[in-house]
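The structure is given below, and queries will be raised subsequently.
The complex appears here minus one protein chain, its other protein chains still in place.
To keep things simple, chains are lettered A, B and C as they appear, and every chain counts its residues starting from 1.
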Amino acid sequence: MKFKIKLFGSTREAVGQKEAEVTFNHEPITVTELKSTLYTVYPALVSGAGYLVVAVNRKVADDTATVTSTDELALLPLVSGG
Amino acid sequence: MKFKIKLFGSTREAVGQKEAEVTFNHEPITVTELKSTLYTVYPALVSGAGYLVVAVNRKVADDTATVTSTDELALLPLVSGG
Amino acid sequence: MIKITQDPIDVSAVTDSVADDGSGATVLFLGTVRDHSDETSQVSEMYYEVYTEMAEAALKEIEDEAIRRWKLKKFVAIHRVGTMQVGEVSVAIAVSAEHRKEAFEACQYAIDTIKKTVPLWKKEISGSGSRWVKGVKLESTK
Partner (left out) sequence: MIKITQDPIDVSAVTDSVADDGSGATVLFLGTVRDHSDETSQVSEMYYEVYTEMAEAALKEIEDEAIRRWKLKKFVAIHRVGTMQVGEVSVAIAVSAEHRKEAFEACQYAIDTIKKTVPLWKKEISGSGSRWVKGVKLESTK
């Protein structure tokens, strides 16, 4: 299954794409699995790994949350609105 | 000497004048003396005596402050600006 | 800038007047005439009276203190007097500062202090009569 992950800000710039894509041969997967695969496929993400947050269906998700390929996924760097 | 005292708000309404006037045969006088003479000459002020403040030259004055007939004097009821 | 005026307050002009390229935060406070109060269910208008010369001096002290204490970029406070209808602005305070914390604190300080140290009196007018609003004892600006 293909998982598409939206990218924003410095993370989008580091990867050079608005969306990342990773493949798993099973689902659901945990957020932790999703993140480590992302870091393998996109080494540019590794430097920011400590502060990246995964959003699932527009909500911040814990590392233990599970996701499927139909969920809306996003990888969010440190926010600075206002 | 004549002392003129500006009146405002409920105090102005109670007295029915924008300015009170009291006479002393000496000066300076204390704020305490000024107030008690005002209450004698204008009995309408007595009911609010507990919360009236005297301003001398546009500053709040203590009861022990002394004033002369050339000072700008005002008797100020509870304020409610904003 | 501080002002006591009989005229309606131009809120946009107040906000615009504190714009500053070095400021990241602007806070505006507006006091408006409510259609009711704790004592009166249906207020129709409000009459404000002022001891102008003393009020201007007190407002100036609030301005100076706010600018000094919170290192404001700009400060504007305008209090209107006379008769105002429900919804009209009686007081407008705008401040700009580098960061939001200072802007909020300074603006709140200004309105809190205006209510204690500026000689202003308001009278509530309703269908059933009028009454001077119970206020607080005037405090020294010192």
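By our rule, a residue touches a chain if its C-beta (ideal position, glycine included) is under 8 Å from a C-beta of that chain, and two chains touch if they have at least 3 such contacts.
Remember, predicted model here, so these are calculated numbers, not experimental data.
Asks: Touched by the hidden chain, which of the shown chains?
Replies: When the full complex is considered, the omitted chain touches A, C.
Asks: With respect to the chain omitted from the figure, which of C:Glu45, C:Glu65 or C:Glu98 is a touching residue?
Replies: Result: among the candidates, C:Glu98 touches the missing chain.
Asks: Spell out, residue by residue, where the missing chain touches chain A.
Replies: Chain A touches the chain not shown through residues 6, 8-10, 12-13, 51, 53, 55, 58-60, 72, 74, 76-82.
Asks: Could you pull out which residues of chain C are in touch with the chain that's been left out?
Replies: 11-12, 15, 19, 21-36, 86-87, 96, 98, 100, 103-104, 107-108, 111
Basically, only the chains that are shown with their structure count from here on.
Asks: Round to the nearest whole Å and give the separation of the Cα centres of chain A and chain C.
Replies: Computed value for the inter-centroid distance: 49 Å.
Asks: Starting from the mean Cα coordinates of chain A and chain B, work out the distance between those two points in Å.
Replies: It comes to 73 Å between the two C-alpha centres.
Asks: Where in chain C do residues touch at least two different other chains?
Replies: Within chain C, no residue touches at least two other chains.
Asks: Can you list every residue of chain A that touches 2 or more other chains, as numbers and ranges?
Replies: Residue numbers touching two or more other chains: none in chain A.
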